[in-house]
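For this depiction, one protein chain was excluded, whereas all remaining protein chains were kept in their positions.
Here the chain labels run A and B in written order, and each chain numbers its own residues starting at 1.
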Amino acid sequence: MPLPSYALGAMEASVYAPEVFARGLPSVLQPAQLSEGDAGAAGSTANATAPLLSLQGIALSFGGVVALADIDLSVRSGEIRAIIGPNGAGKSSLINVISGVYRPDRGQVRLAGVGYTQVPTQRLAHLGVARTFQNLALFKGLSVLDNVASGLAYKVRSNFAGQVLGIGRSRGERRDALSRSAQILEFLDLAAVRDRLAGTLPYGLQKRVELARALVAEPRLLLLDEPMAGMTASEKSEMADFVRAARDRFATTVVLIEHDVGVVMGLSDRIAVLDYGRKIADGTPEEVRNDQRVIDAYLGIASDNEALSCDEGRAGI
Amino acid sequence: MAAIAADFSAPVLPKWIAPVLLLAFAYGVVPLIGSSYLFEAILLPFLALGLAGVGLNILTGYAGQVSLGSAAFMAAGAFAAYNFNLRVEGLPLIGSIVLAGIVAASIGIVFGLPSLRLKGFYLAVSTLAAQFFVQWALTKFSWFSNNSASGVIDAPRLSIGGFALDGAVGRYLFALTIVSILTFLAYRLVSSQTGRNFIAIRDNETAARIIGIPVLKTKLLAFAISSFIIGVAGVIWAFAYLRTVEPDGFDLDRSFQILFIIIIGGLASIGGAFFGAALIVVFPLALSRLGGFLLGDVFDSGVLDMSQRIVLGALIILFLILEPDGLVALWDRVRRRLLFAWQST
Partner (left out) sequence: MIADFDYQFFIEVLVGGLLSGVMYSLVAIGFVLIYKTSGVLNFAQGAMLLFAALTFVSLVERGVPFALALVATFAIMVVISIAIERTVLRPLTNKPPITLFMATLGLSYIIEGAAQLIWGTQVHGLDLGIEDVPLEIGGVLISQFDIFAAVVAAGMVVVLSLFFRYTRIGLAFRAVADDQFAALAVGLRLPLIWATVWAAAGLVALVAGLLWGARLGVQFSLSLVVLKALPVLVLGGFDSILGAIAGGLLIGASEKLAEVYIGDYFGGGIESWFAYVVALVFLLIRPSGLFGQKLVERV
């Protein structure tokens, strides 16, 4: 959408903080109708295997606006875990907490058994966590291949002098990174565009390149922040197939945030539903589908919500 | 950015041919046919400013950290080389130059520290601190200029490995050699993993951090390398071009000049810095000739100065609006057309 502004920098706050708009949502979504203790649908099943990721009592607010209130969540190794909710429900905040971009006010993130109050972002890749972003975060000035290869930059141990002179381990590292990236591009059906500049690709492909960049490191945990936002129906189902295939091939655990309830139902093993920063339901797609609170708070107004999500929620002001 | 052109697979000669031919011409032909005016007024400032542009382009064009203090690093390089040469007995000239680059790089790291916390305009403004502080220190403490009046320094005789490089041609070859080597290394750098990390940080710092690029280290490295190159450019400016410099010659206008060079030439392009430098050096000379020819005596030095400012400012804006990828992108298009026309005949 072309914006008649001189400079996008001035708008960052509004673009990236959908939480702010929560106040404008219909009153059916008010959290008042929730009672304590409802959120434990997953509690009984989560202990079956030790979770790869678990959140305990996460709370986060931005200057008085509560984004997340006392969120517990567990993610088992190898599952596709969806987090859904209306705009402003706190989904993106949650993924930002998990990846250490935000520091929660309270609570703890446990990754593979180690607890963090704030996940160290710069060590995320070493911990085996990769993520994509809601708003495209590719490196526009690099080719598709180099974007994907940058997903392996955390492993680089040669220094700049060695790279400039082409000595030491730098050549081997580059060769290795390129061949692995090429494989991922093949896997995600992107080989045809590998030499294009990432910024010149159509939106749907850019989203897929982001997935490739995250996957190339073969992470244990893959966080996808609205991987299908703004896509056509066929692009969405294609993307869903890629996510499933990626999980199967790399045994990656996937946490994804999505608006489109339909796609999520078919793709996920378990779904958590957020509303106004609280978790109102958690369980298999079947359980969630039949949960009255979810129907009331989310699915019941799905058509409205779809309208909202089409223009990034701004119609709600 | 210039790489966009690579998307159109028009016939292109191998990449190394043009630079090699150019170098052969610069070494083999230019010294024989050039007049001393060509060396003194055009080629020497062109080489020094082009190299400074390469340095700034690494920091601003590639790594995305805008600096308004380039002249400070030129000054640091020039004065450091002068002092190493003066005070360290038996140090060859090339040693002084390398050490001067290292001094400039260290100062670059110090003034690059705010970049770890500040972004965009906040950082750009904070680099002005380097500009004013270095200029002040060099003027204030006469030790830097060996107690000369108002901080003026005179360049030593240039010689490399016993060869004296006197005269305009000698100084030209001296500058050309250093500029060629550093430019080649800079080119290798920006196409290495480190160079791609620079671009990643420029394009999306948060994403870069999350995929595990060491953002803080890489930013400081960009400051250090950029300042090293700009520092050496300062040495060439002082030793090969002007021969006598004072701190005031490295003022804010000089910093802006280098910034303009990379905007006009092309951000994130090594070659662009030289295109920009060529324009910045040649255009005032051309303007003064043209003005004198058209307006005669009315066009005095004051008027020239003012119209230079106006035209330069207008050029910047025009380039930003019409050709944001700079002269180098323009040249790329022209070259492709020519090649294409040539092939189809």
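Criterion: a residue touches a chain if its C-beta (ideal position, glycine included) is under 8 Å from a C-beta of that chain, and two chains touch if they have at least 3 such contacts.
Since this is a predicted model, take the numbers as computed values, not measurements.
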Given B:40, B:154 or B:205, the correct residue touching the omitted chain is B:205
With the missing chain put back, one of B:42, B:98 or B:124 would touch it. Which one? B:124
Of the residues listed, B:33, B:294 or B:310, which one is in contact with the missing chain? B:310
Residues belonging to chain B that touch the chain removed from view: 66, 114, 117-122, 124-126, 128-129, 132-133, 135-136, 139-141, 205-206, 252, 256, 259-260, 263, 302-303, 306-310, 312-317, 320-321, 324
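Rule of thumb we're sticking to: only the chains that are shown with their structure count from here on.
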Measuring centre to centre with CA averages, how many angstrom lie between chain A and chain B? 42
Could you pull out which chain A residues touch chain B in their complex? 9, 99, 101, 121-126, 130-131, 133, 137-143, 146, 149-151, 153-156, 158, 160, 163-166, 170, 173-174, 195-197, 200, 213-214, 217
Counting only contacts in the complex, chain B reaches chain A at residues 1, 3-4, 6-7, 120, 185, 188-189, 192-194, 196-197, 199-200, 202-204, 206-215, 221, 225, 268
